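What you see is the complex with one protein chain gone and the rest in place.
So that you can tell them apart, the chains are marked A, B and C in the order they are listed, and the count of residues begins at 1 in each.
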Amino acid sequence: MDYSKVFTDPKSAVADIKSNSTLMSGGFGLCGIPENCIDALSEMEITNLTVISNNIGNSGRGLVKLLISKKIKKAICTYVGGNPDLEKQILSNEIEVELIPQGTFSERIRAAGLGIRGFYTPTGFGTSVADGKEIKIFDKACLLELPLGADFAIIKAEKGDSYGNLWFKETARAFSPLMAMAAKITIVEVEELVEVGEIKPEDVHLPGIFVQRIFLGKNYKNDIEFLKIEE
Amino acid sequence: MDYSKVFTDPKSAVADIKSNSTLMSGGFGLCGIPENCIDALSEMEITNLTVISNNIGNSGRGLVKLLISKKIKKAICTYVGGNPDLEKQILSNEIEVELIPQGTFSERIRAAGLGIRGFYTPTGFGTSVADGKEIKIFDKACLLELPLGADFAIIKAEKGDSYGNLWFKETARAFSPLMAMAAKITIVEVEELVEVGEIKPEDVHLPGIFVQRIFLGKNYKNDIEFLKIEE
Amino acid sequence: MSTQNYWSKNKMIEKVISFFYSGASVNLGIGIPTLVAELLPKELNIFIQSENGVLGVAGRPKKGEESPTLINAGKETISIRKGASFFDSALSFGMIRGGHIDFCVLGGMEVDTNGNLSNWMVPGEKITGMGGAMDLVNGAKCVIVVMTHFTKKGSPKLVKKCSLPLTGVGVVNIVVTDLGIFKPENGKFVIVELASGVSVNELSIPSELI
Partner (left out) sequence: MSTQNYWSKNKMIEKVISFFYSGASVNLGIGIPTLVAELLPKELNIFIQSENGVLGVAGRPKKGEESPTLINAGKETISIRKGASFFDSALSFGMIRGGHIDFCVLGGMEVDTNGNLSNWMVPGEKITGMGGAMDLVNGAKCVIVVMTHFTKKGSPKLVKKCSLPLTGVGVVNIVVTDLGIFKPENGKFVIVELASGVSVNELSIPSELI
């Protein structure tokens, strides 16, 4: 009996994501986002998702597709600037937004993936982020932060093999490997589906043990948010 | 004014390690150990070192050189089997040994390097490892574990450049990148000193920001502890 | 009491392997458990993790192909399969602690009816250290202990309450000995299988514990 994680298309890979699920989505801004998975999800009849992602898309793109089709009940993120669709839903109370400092966000996701039940960080002490959190004094006053996991993660990588070993290009890595560790089911789309063994074992950025499904993505837009060129 | 981390020889790279320092040493067993640094240290007149390393050498090799020359006051490690020199010193009360579960050991070193002031892990609950530690109940009962840092780290990498970007071969990585993060001064010896930029930016295993000194090592023994061959 | 019916080491390892499923990830302790890497049927497509920082251990290297930087947690030279990866110890133990390892196979000195395990220290004897054992028993989804049924002195290692220093509390799921397979459950040892020809009496486990 052969065991394979490879799916043929995004639709079948995300088919069992249901209403009320908690969903992590990789990428930073529009960089390294799982475009195919987001498109497939936006055509499904699901609602009340809790979405964990650094940004909830931007200027009509990325996760904004799920926002516009009213699939998101709650967004857990670090930065939501430049997103008029989100602003509208916040003002009309259609969506709840929880903001977390980005370092704490990353480390909480890692903690969920790697079995750390809680950790102390000085980030946020003395700010509204500390509200309701246990405080303990080390060299500095620190907040107790808890793991942040999810039912599903959708992420994108540059290269991946059938076992799920992944390699990310440039700054497209960000939260994606951490989310893969933290979700019960991790669905990966790749620009290039390579032979097992093609990624050098030392240079695997995420071991396949953290991946449950993988498919070859198509028609990537790879939008640039702010093009800056040397003058 | 040019800024360089490159040293010409092990002797000058470790010259300011003093008695009573806390010293981390990379490697797993005899695999990936900083042979040149250990040799240079064994010729120095220093005593009362606290050494943090997974093993304190083995069968007369590795850190056993510092043990025999009575430089080590305390060893913090996870496994000390197969080390008659260490056993002798434990029995004669010449050395204090603190044993830590290996996963907690790794994570405490990472925590010291990455500014985590404490974390909760289920490892060790209900065992002697829990003695005197704060316990908190999450999904399981967990121990509060604290960061483990050091004054100096000596580690070995396969490749490194003048900024200190490192690349490790096979299983020789282990604790070394974590120790580099956790020590005030990290001294690296490499099999190959490469041009800056030669290690692909995505495949740098340890960014040079964590490295203070680097030198080209020589005359490596690269001992195999237990040679097992397909029959 | 004849030992002729007892399972051999290889037979015990076969029994361990019988619990695995296709695609599973497995960590192997030092000693007998490393035999798993050599006896594993390839079609199972198992990924063996070794906590020193490798996923995809294949067995022993061919002569001349051994590498001093390619070892398992027992510091023995190994080979790797296609799709293997290397990583640092924090990620390696995160993989373990985070519940991503399906099976952990390790040796034991004592297992008790509450699933407690002692396997790292005998007071008064040589100190070796717990290595990664405490993390493994708390992290792996299924903990399988493989050990001889009796100590060298002849007393059973399956006991009511561990007397040696503990490695973990309530962590053991399955015990494979040379006499059979057992599950500590609700203060008893459930007998899953006995080596053919071995009677319950031969186990030397008090009847109220079975």
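By our rule, contacts are C-beta pairs under 8 Å (C-beta built on N, C-alpha and C of every residue); 3 or more make two chains touch, one makes a residue touch a chain.
Not measured: the values here are computed from a predicted model.
Engineer: Give the labels of the shown chains that the missing chain contacts, considering the complete complex.
Structural biologist: Every shown chain touched by the left-out chain: A, B.
Engineer: Which residue from A:Met44, A:Val129 or A:Val194 sits in contact with the chain not drawn here?
Structural biologist: Selected residue, touching the omitted chain: A:Val129.
Engineer: Determine which one of A:Ser106, A:Asn165 or A:Gln212 touches the chain that has been left out.
Structural biologist: Touches the omitted chain: A:Ser106.
Engineer: Just to verify: which one of B:Ala15, B:Leu91, B:Ile137 or B:Val196 makes contact with the chain not shown?
Structural biologist: Considering all chains, including the one not shown, the answer is B:Val196.
Engineer: Touching residues of chain B against the unshown chain: what are they?
Structural biologist: Residue positions of chain B that touch the missing chain: 1-3, 110, 112-116, 161-163, 165, 181, 196-197, 199, 201-202, 204, 207-210.
Engineer: For chain A, enumerate the residues touching the unshown chain of the complex.
Structural biologist: Residues of chain A in contact with the hidden chain: 28-32, 54, 58, 77-81, 87, 90, 97, 99, 101-107, 109-110, 121-129, 140, 158, 168-178, 205, 222-231.
The rule is simple: only the chains that are shown with their structure count from here on.
Engineer: Name the chain pair with more contacting C-beta pairs, choosing from B-C and A-C.
Structural biologist: The comparison resolves to B-C.
Engineer: List the centre-to-centre spacing of chain A and chain B in whole Å, with centres computed as mean CA coordinates.
Structural biologist: Centres of chain A and chain B (C-alpha means) sit 33 Å apart.
Engineer: How far is the middle of chain B from the middle of chain C, if each middle is the mean of its Cα atoms, in Å?
Structural biologist: It comes to 28 Å between the two C-alpha centres.
Engineer: Approximately how many whole Å separate the CA-defined centres of chain A and chain C?
Structural biologist: 36
Engineer: Hey, what residues on chain C touch two or more of the other chains?
Structural biologist: In chain C, 54, 86-87, 90, 93-94, 96-97, 139 touch at least two other chains.
Engineer: Give me the residues of chain B that touch two or more other chains.
Structural biologist: 107, 121-122, 140, 168-170, 173, 205
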